[in-house]
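Just one protein chain is left out here, and the rest sit where they should.
What follows is subunit A.
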Amino acid sequence: MMQTGVSRRALLRGSALVVGFTLAGLRPEAGIAGSSTAPTKSVAADDVDAYLALSRDGRATIYSGKVDLGTGLRTALTQIAAEELDLPLDHVTLVQGDTALTPDQGPTYGSLSIQNGGMQLRLAAATARRQILALAADRLGQKAESLVAEGGSVRPQAGGTPIPYADLLRDGRFALKLDKDVATKDPDRFALVGHAVQRLDIPDKVSGRFTYMQDFRLPGMLHGRVVRPAAIGAQLLGIDEASVRDVPGLIKVVREGNFLGVVARTEWGAIRAARQLAAQWSQPETLPEQARLWEHVRATRITKDDVTMNVGDAGAALASAARTLSATYDFAIHTHGSIGPSCAVAMLSEGRLSVWTASQMTHALRKQLAAMLGLPQDDVRCIYIEGSGCYGRNGHEDAAADAAMLARAVGHPVRVQWSRADEHGWDPKGPPTLIDLTGALDAEGNVAAWTSAFFIPEGAAGNVPLVAADLAGLPRETTYAPGNIIQNSGIPYAFPNVRTVCHRLAETPLRPSWIRTPGRLQNTFANEAFLDELAAAAGADPLAYRLRALGDARGIAVLTRAAELAGWEPRPSPRPQGGDVLRGRGLSYVKYELYRTYVAAVAEVEVERATGAIRVRRITVVQDCGQVINPDGVRNQIEGNMLQTVSRTLREEVTFDRARVTSLDWASYPILTFPEIPEVVIDLIDRPRDKPWGAGEPSAAIVPSVISNAVFDATGVRLRSVPFTPEKVKAGLQRT
């Protein structure tokens, strides 16, 4: 199966680069950036030809700027295009994330790949199909309505010789703008969309045939490693090249400013040289004391306030309220933790840079690399190859920059494979989040006012500065890009007085970026757990309390369905109980970004009184993400969200000293293991006639709160600090 623009044979045999498909306008040299023979294929995001090309054998190639990060997107996009074009699934091939071949549809983040990218592809395919029918109608002298397009050819309904789609096109091109108003296929006629089609990549992945980024090789390729500074912000004072003289196959020690790397003939040679190279670094202490992290965050300078929701007069309502409740929540710094550390291959030839990367944003990376190396953008090409699971902006772009630096230094293609310590230590982190909330209750226990303040770094989505550019003192961004972390700071409930504010901080201890469900996860944790605190204060059942303030039919539907599936028994929390193992249930709800995917969940937990250990037994999740493209794909994503976020909630916390990150492996940054996994029960509310919304992130948002709420139900202890370690639970139990 074709994974990238480079054929498997070229990968295996180390022969010259060959583009593994032939299309009008594409030449074999297409692997090389910006060369005179570079492809002339359209990549304009409003152009039908940017998204698809038909070949005379009845096959289609589709081009997507959104990439499969291990989520099954490849299969879903193929379903969407094949459905609209009436082609068999195996007649459609996907090319993804190649700056020379695919449209820039924005980075693959924010659960937008189907919702935005897939829908652009659907419109392109529908526009193409309409044009094919029109052209066939012209040629046959019949009305388009009397023709049937399926299986890659058009024929008259009344019978006649089928004409292959591609035969109707001049030069194989549509030369058409994508029509936003084109009629797309009636969902009642869907044969692929909405069906649990098997993933196209799994057979190769279980048999060692799949090409991951980490498998990609070029002829004449060397292996590079970067030697990491002893401290964040350290200056390189000196190196002793004699210390690596005995390493077999060492090609070069590369130094540029504080960027220090080695290049060797073999991977093991590069690893040995990087470990062995004697380097002297200054030892600045730029980080706060971890034990006082939250004081540090609270004391950080605020550069601006984003008021994300303002209803009624919350200040006045609080001042006059009979009863108020306040609480502070915090959420630790997390690392991405992909099982395969970041990797990239770069080649600089005749002033043109080609980079093979698992970046979720090849178009943006291209701009960053061009700026870093002072190259025109047209002379940089980034080509996506799927890596290990990607849950946000991890180290892939940085590995690409490392490879580009080293390739430039040695004049040969260089592969950089990050070590586990590189990844845990130097990937950008999910920033620490501190949240204050206050609620007021009226005499009936209803929420009369709700205020919240989120202490989070400034910045939005964008380009995260590249480590190599920073170390080498080369051009780079100087602003933070933590993602749109103000999302879901507002609440989906119709309380009379609400004011939610995000205090944007000038600094955060470690380079921030987005990790799955950025901001929405932390913010929903605080919102949904604090709402449970108010429900408990009001003596109300958590489900009834939510439904009281929810005017949204789709929200009500997921909540009531989750409660019904989980056998929810209406009563207030907590439920006092004796015994060594305390059992409880909790509920949570999110309307993602307050406008799309709805998720409700019920968790059942056990808490071991003696140790404080939490065991999540079962999570029942109901999701409404509109039209479902591949139900098994959506379920797989929800399962992943549950397990990954249970891991983040119960266990994960990046540790650091005053100089650097200290959680550099899986022993110091443990994640959930098989014996600890919960059962997950999923129900999807499919709405085939509605727009599809994102599914990759939303359900993660409810996990920390649903566990906090269930632990409160079991123990009366309110957990307000992620991770929920046994020590924190035990301390809480001792207080009660």
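Rule of thumb we're sticking to: contacts are C-beta pairs under 8 Å (C-beta built on N, C-alpha and C of every residue); 3 or more make two chains touch, one makes a residue touch a chain; residues count from 1.
The rule is short, and it goes like this: contacts and distances are computed from a predicted model.
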- [ ] Out of "(2Fe-2S)-binding protein", "ABC transporter permease", "Amidohydrolase" or "Dehydrogenase", flag the one the UniProt entry gives for the chain missing from this complex.
- [x] "(2Fe-2S)-binding protein"
Task: Omitted-chain contact residue, chosen from A:F190, A:Y212 or A:W294 - done: A:Y212
Open item on the list: With the missing chain put back, one of A:P187, A:G340 or A:G445 would touch it. Which one?
Closed with: A:G340
Task: Residue among A:D49, A:E83, A:D98 or A:D201 that touches the chain left out of view - done: A:D201
Open item on the list: To test your reading of the contact rule: which positions on subunit A touch the chain that is missing from view?
Closed with: 12, 69-72, 198-199, 201-203, 205-212, 214-215, 217, 248-249, 266-269, 271-272, 337-341, 386-391, 417, 419-420, 632, 636-637, 639-644, 647, 665-667, 671-675, 677, 679-680
